[in-house]
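The structure follows.
Complex shown without one protein chain; remaining protein chains in place.
Chain naming follows the written order as A and B, and within any one chain the residues start at number 1.
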Amino acid sequence: MSVLSAYRLVRRSSASRKVAVLAPLGALVATIVLNLCLYLAMGKDAGAVFHAMLVEPLVSWSSFSEVLLKMTPLLLIAQGLAIGFRANVVNIGAEGQFILGAIFAASIPVWFPQATGGWIWPLMLLLGGIGGALWAVVPAFWRVRLNASEILVTLMMSLIATQLLAYLLVGPWKDPMGFNFPQSVMFQMDATLPLLIPGTRVNVALVLALVVTLAAWVYMQRSFQGYQLVVGGLAPQASAYAGFAESRAVWLSLLIGGFAAGLAGAAEVAGPLGQLQRSVASGYGYAAIIVAYLGGLNPIGILFSSLLIAILYIGGDNAMVSAELPVAAVRVFQGSLLVCYLAAITLVRYRLVRVKSEVRA
Amino acid sequence: MPAPLLSLRGLTKTYGTVRANRGIDLDVAEGSIHAILGENGAGKSTLMKLIYGVETPDAGEVIWRGHHVALSSPAEARRQGIGMVFQHFSLFETLTVVENISLIVPGSKAELTARIRTLGQEYGLEVEPRAHVHALSVGERQRVEIIRCLMTDPKLLILDEPTSVLPPQSVQRLFQTLTRLRDRGVSILFISHKLEEIRSICDRATILRDGQVTGNIDPREHDAHDLARMMIGRDMPETRPAVAREPGELRLELAGLDHQPDDPFAQSLSGINLQLRAGEILGIAGVSGNGQGELSRLISGETTDPAASDQIRMMGQPVGHLNAAARRKLGFAFVPEERLGRGAVPEMSLADNTLLTAHRQGLVRRGMINRLREAAFTARCIADYDVRTPGPQAEAGALSGGNLQKFIVGREIMLAPRLLFVSQPTWGVDIGAASAIRRRLVDLRNDGVAVLIISEEIEELFEICDRIQVIREGRLSAALQVSQTRVEDIGRYMIGAEERAGV
Partner (left out) sequence: MNALTFVLAGMLAAAMPFLLAALGELLAERSGVMNLGIEGMMAVGAVIAFLSVHHFGTHTLGFLLAGLAGAALSLVFAWLALTLRANQVAAGLAIGILGQGLSALFGKSYESRTVAGLPKLSIPSLSEIPVVGGLFSQDAVVWLGLLATLTIWAALRFTKLGLVIRAVGENPSAARSLGYPVIAIRYSCVMFGGLMAGFAGAYAATVYTPLWADGMIAGRGWIALALVVFATWMTGRVFFGAVLFGAVSLAQLAAQAGGVNLNSQLLASLPYIVTILVLGVISSNRRLLKVNGVASLGKTYIP
């Protein structure tokens, strides 16, 4: 504390762009150091963990393709969430919207397992988006009409979605030939996404996520509607003064966020999973919150942060195998990364100034 | 000459790049009322915060009753015998009067209640100790602040712009209280920018300009012109008399408007009647907190009230149900009293802040922002309205209050409105810029624009308005022709004496 109290934060006259780029990098370095210390304390070989987590995912094409596969849902969800966060609509229930997207998409192969045709997977993606958006209708209505915090309602909706998924998988949607495992039938060929790169599991959803990124960039940087959302997030009173409707901003934010998360959920079941199963709810919705903040809520920044978090996921799997590191270490890494990032970005708006000598009495 | 109660030597305070106080020297004698006179931004408030220990100086010394002291916190200042009444009161609305006082005065609630009553009678500061602060008028709140200070038994009482929230008659009552305090040995530091007040009550005046002392005088020996010159460094700008003009069509009409706000602490409005025509300036006077905020939100469309749709008419159309954007489409423009966070987004550049209301001036096409036009519009506003800034990309939050006000006024005038509404046009603006803004408003009137002004400065309203209405406790008086009205008449409406007299 004594070191800190010798300094004071002084607001910059405008945000520093240089620091805005450097802060995430500094935060990443600090996080790596902190976590390596943690691994050492746990008696692990820190060098091996570091190598497995952050180097291995990048050295072979097959593992990098897995990174791209992981990155896709993170990128999709985070782009949607970031738009809401900038409008000060804090949707932390992407996990539930993602699950609903997966459920809606799975309804086609579950109900029509014999259907064929090239229209099936696009329809599944669309349904997934709609499912996610529908799950966001409740928090939107609650906030606009009932003045209730969307933070709590979106989170509660996620917890309910998990139960709904469990219900479907042990009940009506359980695969009758599945040895009583809580999972649906395997989807037919036409109900899975076309692969993008032969020999890998990377599918068209990656292209979709990149297109969404570009669209989000144009929307937030160039469109007047995006501008209105940002005004509402920064200064709600200025928004009312200009006559931008708050209710529209809330609806837009939640529906966009829900749609993007639902899309990601659909792409997950129609992509790498190929069936609806419990592991679809593996925390992408929560990780995407970190991705969104880490990318500075900026569509391009999010492109990089989603890549980083995806590397960590794959690297965490590697470390579990090679260094016997529990999977939970990845969550600790993510959490501490966000903590370090939030600490670092203070310097984007503030300068650290050494407090001058004490005043004479 | 006896040693002064308080002496400051070379007091300096810097905020970031702003040098708010530079080498201030000041001597306050025992048992005197000492004025600190200066324009907005001259460094008066900073100086008071240094004396009261809210801020600590970067350099300089404080000598209190002959001893060097370090006033490191308000608690320390109070312990030494310094009390302060803030301009924006440091009271807590959800607490009662006695709870507010117990925050800095030790003692049981019963004891404090009794002392509040006695002090109130002694100094003409009556207030109900058990009332919640949110239920009190601004004048009553000021009394609570003063009582709270007196209960710490101060030797020096600092009052920051105490008259800015009072109607003229209450100012007299406050002055009586202050004189009585001085006669009992309490020195008073009286901060103001109102020259006549200082001449009428103060024994001594120290004048600040740009954070430095520019004069130390007996105000009774100088006239207002001398004081003004010391304060702003040149003569007061001349005001231009308005050209008499025949009012045109009705641009704004409030007919029997009633409103019950959602906010339980806000003032409700009842039976508001107002008519404003093209080519005239109508002013709304009143002590702050009497419903100005609620009224301006209803007129601007920040508060919509579908039930009162027909009670608010602009350019002949009912607009009560329309939001701010829809009203602006009819030719309405508005400068709110809060600049940061309402009239402008602090974190956004000036260019992006023009977009807030000027987007209909061809800055947006097919939903996309045209950055070139946005920059051109902003540059024109900065040049035409003398906004001192590095450029259109500077963040609004980095501008001084006065410059930001010039920017917002400029932006709204550039929308070529048919009806312009300005709330507190010159709050926090230096004298030169204030007179420039007033001149712009009069020009607009002469060009046939209908102008509505809410202000707490009666002098300002008298200078530019054709007619004045007074707001008090959510009701609006009938319109008074400025040419046939005296300031004291307005003052009577402000405190409600007219109603009691049955007018």
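We adopt the following convention: contacts are C-beta pairs under 8 Å (C-beta built on N, C-alpha and C of every residue); 3 or more make two chains touch, one makes a residue touch a chain.
Please read all numbers here as calculations on a predicted model, not as lab measurements.
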Looking at A:15, A:30, A:137 or A:151, which residue reaches the missing chain?
-> A:151
Which residue of B:99, B:203 or B:338 touches the chain not shown here | B:99
Among B:3, B:18, B:75 or B:383, which residue is in contact with the omitted chain in the full complex?
-> B:75
Which of A:191, A:205, A:290 or A:310 sits in contact with the chain that's absent?
-> A:290
Tell me where the left-out chain touches chain B, residue by residue.
-> 52-54, 73-78, 84, 86, 89-95, 99, 102-104, 262-265
Chain not shown, touching residues in chain A | 4, 9, 11, 90, 92, 138, 142, 145-149, 151-153, 155-157, 159-160, 163-164, 166-167, 171, 286, 289-290, 293, 326-336, 338-339, 342-343, 345-346, 350
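The definition used in the following text is that only the chains that are shown with their structure count from here on.
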Which integer distance in Å separates the CA centroid of chain A from that of chain B?
-> 46
In their complex, what parts of chain A are in touch with chain B?
-> 10-11, 13-15, 222-225, 227, 230-231, 234-235, 237-238, 240-245, 356, 359-361
Mind pulling up the chain B residues that touch chain A in the complex?
-> 16, 56-62, 68-70, 300-302, 323-328, 334, 336, 338, 341-349, 352, 355-357, 359, 364, 367-369, 393-395, 398
